[in-house]
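A single protein chain has been omitted from the complex, and every remaining protein chain is retained in its original position.
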Amino acid sequence: MTAPFSVVSAKDLCLTFQTGDGPVHALSNVDLEVKKGDFVSFIGPSGCGKTTFLRVIADLEKHTSGTITVNGMTPENARKDRSYGYVFQAAALYPWRTIEKNIALPLEIMGFSKEEQKKRVEQTLELVNLTGFGKKFPWQLSGGMQQRASIARALAFDADLLLMDEPFGALDEIVRDHLNSELLKLWDRTDKTICFVTHSIPEAVYLSTKIVVMSPRPGRVTDIIESTLPRERPLEIRETPEFLAIAHRVREGLKAGHSYEE
Amino acid sequence: MTAPFSVVSAKDLCLTFQTGDGPVHALSNVDLEVKKGDFVSFIGPSGCGKTTFLRVIADLEKHTSGTITVNGMTPENARKDRSYGYVFQAAALYPWRTIEKNIALPLEIMGFSKEEQKKRVEQTLELVNLTGFGKKFPWQLSGGMQQRASIARALAFDADLLLMDEPFGALDEIVRDHLNSELLKLWDRTDKTICFVTHSIPEAVYLSTKIVVMSPRPGRVTDIIESTLPRERPLEIRETPEFLAIAHRVREGLKAGHSYEE
Amino acid sequence: AEKVTLQLKWVTQAQFAGYYVAKDKGFYEEEGLDVEIKPGGPDIAPPQVLAGGGADVIVDWMPSALATREKGVPLVNIAQPFKASGMMLTCLKETGITKPEDFKGKTLGVWFFGNEYPFLSWMAHLGIKTDGGADGVTVLKQGFNVDPLLQKQAACISTMTYNEYWQVIDAGIKAEDLVTFKYEDEGVATLEDGLYVLEDSLKDAAFKDKMVKFVRASMKGWKWAEENPDDAAEIVLENDASGAQTEVHQKRMMGEVAKLTAGSNGALDMADYERTVKTLLGGGSDPVITKEPVGAYTLDITNEALK
Amino acid sequence: MTSPSLLRDRILPILTVVFAILIVWHVFVVYLNAPFVRDQAARAGEEITFSQVVERTFAQERPVLPAPHQIFAELWDTTVNKAVTSKRSLVYHAWITLSTTLLGFVIGTVLGILLAVGIVHNRAMDRSLMPWVIASQTIPILAIAPMVIVVLNSVGISGILPKALISTYLSFFPIVVGMVKGLRSPDTILLDLMHTYHASPSQTFWKLRWPASMPYLFTSLKVAIAISLLGAIVAELPTGAVAGLGARLLSGSYYGQTIQIWAALFMAAGLAAVLVTLVGIAHSRVLARMGVKP
Partner (left out) sequence: MNGYLVFALVFWLSAWGLNEWLVRRTFKDRTVRRVVNTAVPLIFGITLLVIWECLVHGFDIPSILLPAPSMIWARLTSSVPTLWADFQQTFLKSVLTGYALGCGLGFAVAILVDRSPFLQKGLLPIGNFVSALPMVGVAPIMVMWFGFDWQSKVAVVVIMTFFPMLVNTVQGLSAASHMERDLMRTYAASWWQTLVKLRLPAAWPFIFNALKINSTLALIGAIVAEFFGTPIVGMGFRISTEVGRSNVDMVWAEIAVAALAGSIFYGLVALAERWVTFWHPSVRGGQA
């Protein structure tokens, strides 16, 4: 592969929601460049527009002005190309399907063979540590288990771009660490591009090659931090001064953007 | 007030779900004593039965064996007494009500006067930093904002016992810190009893007088840690060796309970 | 004024002109009666209305009245304004039917709802089965109109001389393209529109008196209608709330109905009664009535009324 | 995105569909009416060409299927050319049917909702009533309607009410079925929330079950109002078919006036379309007030 090619490229992106009591400026003048193989974390206060931005990339929301390309195309074409896998902030599992069947859903739609489906479902169930729960229905699972099922569903079809909206929010530290390193391994192995929303500063720093700090209303990008950490990241890296320096910068960025002072 | 009186007292509590493919043992032989004024955190891997335990306290689930009393009564009578406020893991806002109206819902039901409702709605909106969003409908809010609205709803009617299931899961660190200290202040001021599910070890240690560590399938209590931290807790307490020691013990407890080794 | 409720057998049309005339011309009022005329319809069974107390007196055909009487609702004929039967089978000539024997193997349209008795009796007399076999006839429950004949879904259909027959003609089929079999001509005529009340109510002298007045005024209406058919038809039209009746049709109907009422002064003709009963009893394996009816008529009312 | 336009978004599609229907209709006019035309010609011993056949099929007095223009001429004649108070005016008859329909619909809706509420809240009612509500619907109403009318008459109820009650009898059922489902549709977690407040059944009903059932209610209302109209028309038969669209249909049918039948049918259909549309508008109003995401 030659010079890393731009997967997401937003310029001057704005999005305003028209609501009953006036417009809400969810994104304003967002400029961002995500290169192939990047692991980009989005961090910012609640309601600052992280989800909205991911939804614009995914062609689930139309921007009001500015330009954005995904894989060099319009978001719509990228979507039609099945360029990405999306993990929603809420699990969004279909209640009439078992967990297994929920994970198989994208595979069915994209026309994978029956055996392939079975294989991948098993693999991803294993990956998110839900083996044995495949035959259960969503309402029979705990919140965290549902979230893991929805991660499995997005991973199953192996898209090159992953859009993950707080995928590990409802998980305990141990599972979270485990999934973090699994995700890193996956990313490293397959050269995926990942856009990752999180509220955990350590998580963002640990995972990312680039951290986007956003501030709220109107959602702006206040800082973009290129990580200087190596690609290979053992868990212990979290104690290094380099790591802590980046974390500090992120925290400062976050605080600056916050509307109320402590 | 005399000797702290027992708010939640579970003895040998078991709960088994009957599902299509066999029984799921969600809780087994849980013994726990929560005293008036306690701040109890529940921590444990995803799917270990934390939500289930809270639901049993709240009389939303019937235990299969063992005994449990809430405020000295059966959970049912305690519920009928409106003894607790419950924050669900998912926001569970009513989609046809504005945020304001959602927060006013318990107040309407409990027969608060119109002015009192208005006052409390405003107060709690302010508390969770959602002032100005009262007139919006839930789908017009971000995930974290919805979660805060649901916290506001549970706080609005000022119950003596709060059952909170990962209330701050979808919030960024800054907001989380803010709400943590607000919650502590509230707890300190009003002598409430709080049962709090969280995945964050620092949060658990920072907030609690007692930390319950659970292990999964069947959900058991593996460790109960009485906090030695003072009641007055500035944010800086999180750097003290005492704090770190407790956190370490929690982490060890968690790891022990975990099914897979890293 | 004394109230009387009359339940008709069918919708408002010249078939019931006498009653409308009597009401319109004030003949009932003269007798001190306040008469309410209730139109019937496709699923109104006048005996049921009578039994339910919805009417004091009803218009019904004798076969149905006698059959109902056997079922335990004691209907009594108190007057018989219609002397002759207007029912017939109308066939398309092109079917090749020229005599009743030709019916075999054909499809015939018949009215049910208690109106099938004359037909069934006739077929029994002819020895023709009605169960659809090759040597019998296939019977259709005919709807309200003459479409089955026009659409050639049936070889013959039931018609009344005063109504459906003319609809066939109006539809553009010429009389010479049709063959008709009048029940009257076939010797199986049964009595049609008569006035019936419940036996029990006749025990009450006041009621009897009321009926005397009612029959007297009604017959006056009928005679007026016979003499002034066009005016009578106009009166019927005025009373038709559906606004669907046409003047041409009602005037023609009145003309034909007048022919059927002409021979009657209201009193039941015993010969006609005997013939009707005989026809109905002779219904082969499944006769309409199984035994000679007793007390199914009274002449008291008409005797009194026509004094 | 282009701005919405009444012509393009509303009128044009309807016109297209209507146009397509008209074409098919005309074809069928010829197809269905031709046999009779041919027979007539044969009876008259006349040779006729196809174009003559076509011409005559469009001008038959008693067509199997009237041509649209015949129906519209009749409609025009009986609506515009007659005073609305005249019994020859279709507007007059439509009004009679409409008033029955609306009364029956209102009673049916109230009854249906009450039954659904009972069934959802009371286990005994759920277990024992529902099967009999269902059985009641399998009784062919036209068969017992005359008895009902007689009985009601004998207890002094007459006029519009008996007819409306028959209409009610048919229309309450879709409401019951829809509302039982609708009132039970709220998610477990939303019910749990009410449970934690120890809300009374009536609070749970008004604050949760009722709003949650709105999509079901309005769908049922659409079906129910259509069935109310059907019931009102059917109910006109056992009440003597004196007036109303049912009476028009019946007498049209009895006197073989196919065109009159079709005119009345069109009137009934038009009425139904208007009523259903009105319910639809009410639905979207309510949805908007409930802040549903567009």
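Letters A, B, C and D name the chains as they come in the text, with residue numbers starting at 1 for each one.
What we mean here is this: a contact is a pair of C-beta atoms (placed from the backbone, for glycine too) under 8 Å apart; a residue touches a chain by one contact, two chains touch by 3 or more.
Keep in mind that this is a model prediction, so the values were computed, not measured.
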{"item": "Candidates D:Q52, D:S86, D:S202 or D:T277 - the one touching the absent chain", "value": "D:T277"}
{"item": "Per the touch definition above, residue among D:A34, D:V53, D:I141 or D:V286 touching the missing chain", "value": "D:I141"}
{"item": "Identified contact with the non-displayed chain, of D:V37, D:I107 or D:L229", "value": "D:L229"}
{"item": "From A:K80, A:R231 or A:K255, residue that would touch the chain that is not displayed", "value": "A:K80"}
{"item": "Contacts of chain D with the absent chain, listed as residue ranges", "value": "9-10, 13-18, 21, 32, 64-65, 123-124, 126-132, 134-144, 146-147, 150-151, 170, 173-174, 177-178, 180-181, 184-188, 191, 215-216, 218-220, 222-223, 226-227, 229-230, 233-234, 236-237, 245-246, 249-250, 252-253, 258, 261, 264-265, 268-273, 275-277, 280, 293"}
{"item": "Hidden partner chain, residues of chain A it touches", "value": "55, 58-60, 79-82, 84-86, 88, 90, 92, 94-96, 105-106, 108-110, 137, 139"}
{"item": "Touch residues of chain C, complete complex, unshown partner", "value": "42-43, 45, 47-48, 51-52, 64, 67-68, 71-73, 112-116, 130, 132, 138-145, 147-148, 151, 153"}
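Here is the rule we use: only the chains that are shown with their structure count from here on.
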{"item": "Those chains which touch chain D and also touch chain B", "value": "none"}
{"item": "Separation of mean Cα positions, chain C and chain A [Å, integer]", "value": "85"}
{"item": "CA centroid of chain A to CA centroid of chain D, Å", "value": "52"}
{"item": "Residues of chain C touching at least two other chains", "value": "none"}
{"item": "Interface hub residues of chain A, defined as touching at least two other chains", "value": "20"}
{"item": "Touch list for chain C against partner chain D, complex", "value": "11-12, 38-45, 48-49, 52-54, 94, 143-147, 150-152, 167, 170-174, 177, 240-246, 249"}
{"item": "Residues on chain D engaged by chain C in the complex (per definition of touch)", "value": "36, 39-40, 43, 61-62, 64, 86-89, 92-93, 142-143, 145-147, 149-151, 153-154, 237-243, 247-248, 250-257, 260"}
{"item": "Residues on chain B engaged by chain A in the complex (per definition of touch)", "value": "17, 19-21, 24, 43-48, 50-52, 89-90, 129, 135-136, 140-145, 147-148, 165-166, 169-178, 181, 199-201, 235, 251, 254-255, 258-260, 262"}
